[in-house]
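Read through the structure below, which is laid out as structure tokens, and then see the notes.
Here the complex is missing one protein chain, while the rest keep their positions.
Chains: A, B, C and D, in written order; residue numbering restarts at 1 for each.
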Amino acid sequence: MLTFTIRRLLTAIPTLLLISLVIFLLVDFAPGSPMSDIPLTVPPDVRQKMMEAMGADQPVMVRYLLWLKQFFWTEPLYGIDAIFGTDFAQGAQRIISWQSKVPVFRIIGERMPQTLTVVGTAYAVGVLIALPIGIYSAYRQYSWFDQAGTFFAMAGFSVPTFFTGNLLILIFSVKLGWLPTIYDTTLRVTDWASFYKMVMQMAMPVTVLALFNAAEISRYTRSSVLENLGQDYVRTARAKGMTESTVLLKHVLRNSLIPVVTVIALGLPTVFGGAIVTEQIFKINGLGAALIGAIHVSDLPTVQTLTFIFAVLIVMFNLIADILYGILDPRIRYD
Amino acid sequence: MPVLEVRGLKTVFQTRGGEVHAVNDVSFHLRPGELLGVVGESGSGKSVTMMSLIGLLPSPPAQVRAGEVLLGGVDILKASPEELRKVRGARIGFVFQDPMTSLNPVFTVGAQIMEPLRVHMGLTKAQAEARAVELLELVGIPDARKRLKTYPHQFSGGMRQRVMIAIALACDPEVLIADEPTTALDVTIQAQILELVKELRQKLGMAIVWITHDLGVIAGIADRVMVMYGGQIVEQAPVWELFHKPQHPYTRALLRTIPKLGGQREARLQVIEGQPPILAGAPTACPFRARCAHAFARCEAENPLRRPVDGAALGHGHDVACHWTAPAQESADA
Amino acid sequence: MTDATQSQKPRSQWFAVWHQFRQHKGAMAALILLGALVFFVLIGPLLWRIDPNFIEPNTVKMFKLRNNPPSFDHPLGTDQLGRDILARMMFGGRISLAVGLVAMLVAIFIGTTIGVLAGYFRRADGLLMRFTDLFLALPLLPLLLVMMMLFSEMVASVLGPRLGTFLLIVLAIGVTSWMQSARVVRGEVLALKEREFVLAARSIGTPNRRIILRHILPNVLSPVLVAATLGIAAAIITESVLSFLGLGFPPDFPTWGRLLYDGIDSIRTYPERVVWPGLAISLTVLSVNYIGDGLRDALDPRIRGR
Amino acid sequence: MLDTAKRPLVQVRNLKMYFPIFSGLLRRHSGDVKAVDNVSFDIFEGETLGLVGESGCGKSTVGRALLRLYTPTAGNVVIDGDDVATLSAEALRQKRPTMQMVFQDPQASLNPRMTVAAIIGEPLDEHSGLPTAEKLERVYTLMDQVGLNRRFANRYPHEFSGGQRQRIGIARALALNPKFIVCDEPIAALDVSIQAQVVNLLEDLQDRLGLTYLFISHDLSMVRHIADRVAVMYLGQIAEISPRDDLYADPLHPYAEALLSAVPEPDPNREGRRTRIILKGDVPSPANPPKGCNFCTRCPKVMPICHDLEPVLTEARPGRFVACHLVTPPQTTRAG
Partner (left out) sequence: ERGSDGELKILYYQAVSTMNAYLSSGTKDVEVGSLVLEPLASFDQDGNLVPRLVKEIPTLENGGVAADQTSITWKLLDGLVWSDGTPVTSEDVKFTWEYCTHPDGGCAQGAKYEGIKSVETPDAQTVVVTFEAPKPYPYQPFTGATAPILQKAQFAACLGAAAASCTDPNTKPIGTGPFVVTDFKVNDVVILAANDKFRDPAKPAFATVTVKGGGDALAAASSVMETGEFDYAWNTQINPEQQTQMEAGGKGKFVNAFGTLVELIEMNMTDPSPALPEGERSTTKHPHPVLSDIKVRQALSMAIDRQALVDIGYGGAGRPTCNLVPAPAVYASDNTGCLKQDMEGAKALMAEAGWTDSDGDGILDKDGKKLSMLYQTSVNPVRQDFQALIKGWWNELGVEVELKSIDPGVYFGGDAGSPDTFQKFYADVEMYANNFDGTDPEPYLSQYLCDKIPGPDNQWQGENINRFCDPAYDAALKELSATGEPTKRAELVKKLNDMLTKDSMVVVPLVDRGRFSAQSNALGGVIMNSWDSELWNAADWYRVK
């Protein structure tokens, strides 16, 4: 298992380098320029100067190599400095956002908490509602509960989050006035009152996202449980005189979760990627919003860095899913 | 008094294509310490009969329509699901056909053996573990304590089947039902298991139902044999009787089809032509009539009842369900 | 023998498929529903002959026509420019349904091809799966922007602006959404490849290409169908996002996705503007899903025989 | 069967089939599963060679390597004059019609989504280029030959019983008029009453078409019935090859003896009397076979020499080849 992991990590390096290059070229090649949100009142020669100051006029390969160096060398040094109070970086140039002139990693640091809390909670809640629904649907296949579950899951897929999000806002904020529409990223949970506030502001985005996630995962769970219910070992467990709940929740579930857990693991990078639409609707300003904002103004360093981190996460979680598979299923042995 | 007595069992599957009458009016009994062999071709209802006994059939399609299953004199078919559950694994042990898939791949062997011990006998973890080691040693798995912590996939087929037997024996059941326990195994391993069962019977003295299609296996271990065809018991006899004085045309044909290791080699194998019956609808005629060399008009009109051959009470000696009477001198022993 | 030879004319298996399909109540209901939707968008405009983009040029009259509630003249009311919503729904449905279906086909085609190749040819596996990772990691928006920039004029000059845009959108959506199905198909093929009937085909001397076409592909149908039904929903929604970004159809082309997006803005004042397109999309997706379910059963001879 | 008619159709020489094991960081080749290790035998034209042995001993691998479904690691397989082990891809394709295979699991070896006609017709599509009508006619002829009703042509495999499915598999194998058919446990998955039908069919076909079979099975009674000569395999190697009757009457190799003794007899009298040789322990892993004789870990008659020296298959009695130090004294083994 260990050598498998190491080997996969080693092969991931060239893959990721290639991915980073492709992303860089792609983002660079895309139309649009970092000047698009500069007012038209700013004359062309000034725009030209601003581009030069960002280094945006350099050849693309030069910028790519610089980014590589910054990402893999300078930024880790700053990371070490931040943790140990050393000064290895010695003021080397960090990756700086073209739009805000702030180091991209600072932006990521600022945005990570809200993305993780909202999208992460939503994912967790989604999984927590999806599992029982999926299990019960399979256990009572073709019952009305199962039919309703199918319908619910399909509706969850087909209704976009911008619709459900706005609907919730209209009902719970505008009409009823119960919940805030704007997410306060500066809120720190220190006591019950602030915890209550946090819960209130998370309620709607978490609901919207959780429903969306739950729809998909409940489907996977259902089919996986269905498959396992027909297995011989289930009959063995019953023949041993186990209660139905033991049979279902111990024997069947453990096996059914193997594929589901990997699906969940593969879905996790999206948690870090943020939920672009939902973040926008509820003004959460997480990583998703950062990425989309940066794309809109062609803030190449930010787009590149964020996207590359997502790529790393995707590759990592692919690996984690494989390893999880190996851990959960004793039959699978890597190497 | 028999440990297990089944009377008039009837099991039906509700399918999209209509009802499948998989078990029709099956009655038999099992004496303490006896090994009852059940043979019959695939689909004849052997497994369904046994699973009906303890409610292991999935309930939307399957439905036990009629019958009594008396375990120690008490009808367990009328028992509540919870009571039935307490019978399963504790008083009736079950070994299934395919050792590769019958064990849960994600739990250790030890955990799976200990489960019934803890549920039915209320043992502590340590006690259960000790008993599990004992059981594994009983079924001949060396180094048992270490093996408890391994997973089924680390065992060979024969060892897995032994584990299944260990699980079935865990709570010292009165009855052990083995549904084709060696079909998937190699001859050499099958020989090991058969040897083991003989040994265990002597040691533990429980009653066993042994399902198989292999007449050779039956010949080696059974006391009494039941032949099933089309969801019915067509013949029932002590093992020697059955092999030497088969009465039912199906039994006779079956005995002829198998090549023998010893003796003369046949130039050509005998076959039973035709297809097994489709079990749709309650039987009104003999299920074997279409393939029967001796079939006559009555076979079409009426489903034969079991009748004693040797004068003993029905179910205790040799009986057959056939309208045709075999000539006395004829014997399958060539 | 003679009567036997007559009765074995290779009978159309589609008949059997259809017969089985009809057994599936949900699928039949869904088929009827989808049929109704298709009828609505295809035949509807022939019966309801109002130009979906018609705006009354006389401003005084136009102002009277704006934001009308449902009436006899406009069964679903009119929008903020006095355009007939029913006509827009019908016209928009044509595009949305077409985009959804074709884009899904494109995605499934790419996904299946890559999945099959990766699963079947060991050597290609690593490379193709890394390729899939790459696509998963690529940011969608710049990718679409680049595609549109590079190809829109070229395709438009060859196929004309309408068809060109359509093709490009469909390709763009397809190219960016095949990864999931590729993964699923690959997994399935890896297992299928070891099945004995594939070995049997090899022992006959069937070349790989035909083994794939004849033995592998028909057997990965069911995961592909699942991916396909989900793909339609995703494609319809993605199209609306594309329009929203100006990457889709010209702004005077209503599609369900765009109507939905536009409707969101007036959800407070005229909630029905969201409901109609939302309903249409959801119904399409639901019915396609159920049809997929039925089709999966019907195409599987094992189930069909029951 | 006259001695003069004996012409080897298949000659296998030193066939090895190793499945490599890769391990470590760099996926280095660190060992092999020696599924078939140095196997040689002939199959004569028109005869049936039975191949028996425990599960996992390499029977199927031999069969598949013979047909070049696996590319052998080493050795030659000469079938009807051509060395199949080294033929080029296209030449192999041309050669395929002469050699065919019937598979163990009739369910798994038929594509569930193809009709019977399509399955049987597939080899014709690939090799004959017949027009559709003729092809269909040929399919019907084949179905007649294997005793399938022509009306079933448009059915799917799942609509058949196991025996019928196996007939479909056999019809497919016959489609191209092969000379040599590898039957890989063709009856293992079938019900007893149906096994007989299939075996009879195979025998009839052999008589009518002059086929040569390699009949793989672990059902020793059935092998006794159908085979002319029998090879007993253990852990990738051949322990004994003998004419059928000799083997069953007097197995020379201890493994063959044990194997035969384990077969249950459908006769309570004899079953009661028999003494079985119960082998102890498990089969060693083919990735790590024991030193010396393969069977030395379980052999009831094991001698010290067995742990050191690998016995070589030699003709111990006329027509009987055995690899055992008991039978063939050590001086004739490889060490000498």
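Everything below uses one rule, namely that contacts are C-beta pairs under 8 Å (C-beta built on N, C-alpha and C of every residue); 3 or more make two chains touch, one makes a residue touch a chain.
The model shown is predicted, which means the values in this text are computed figures rather than measured ones.
Visitor: List the shown chains that the missing chain touches in the full complex.
Guide: Those shown chains that the absent chain touches are A, C.
Visitor: Based on the whole complex, identify which of A:Thr5, A:Ser100, A:Gln141 or A:Thr243 touches the chain you can't see.
Guide: Only one listed residue reaches the unshown chain, and that is A:Ser100.
Visitor: Out of C:Asn53, C:Asn68 or C:Ser222, which touches the unshown chain?
Guide: C:Asn53
Visitor: Return the single residue from A:Thr41, A:Thr190 or A:Ser245 that touches the missing chain.
Guide: The single option touching the absent chain is A:Thr41.
Visitor: Please identify, in ascending order, the residues of subunit A that touch the omitted chain?
Guide: 29, 31-33, 35-54, 93-94, 96-97, 99-103, 106-107, 110-111, 169, 173-174, 177, 180-186, 279-281, 283-285, 289-290, 293, 295-298
Visitor: Mind pulling the subunit C residues that touch the left-out chain?
Guide: Contact residues on subunit C toward the absent chain are 53-57, 59, 62-63, 66-67, 80-81, 83, 145, 149, 153, 157, 161, 244-247, 250-252, 262, 265-266, 268-269.
Here is the rule we go by: only the chains that are shown with their structure count from here on.
Visitor: Expressed in steps between touching chains, what is the minimal separation of subunit C and subunit D?
Guide: Between subunit C and subunit D, the shortest chain-hopping route counts 1.
Visitor: Could you list, by residue number, the parts of subunit C that touch subunit A in their complex?
Guide: Touching subunit A from subunit C are residues 126, 130, 133-134, 136-139, 141-143, 145-146, 149, 230, 233, 237, 240, 260-261, 264, 267-268, 271, 274, 278, 281-282, 284-286, 289.
Visitor: Using the touch definition up top, name the residues of subunit D that touch subunit B in the complex.
Guide: 54-55, 161-162, 191-197, 199-200, 203, 218, 220-222, 224-225, 245, 248, 258-272, 276, 278-279, 282-283
Visitor: Which subunit C residues qualify as touching subunit D in the complex?
Guide: 1, 4-5, 7-8, 10-11, 13, 195-197, 199-207, 210, 214-215, 218-219, 221, 299-302, 304-305
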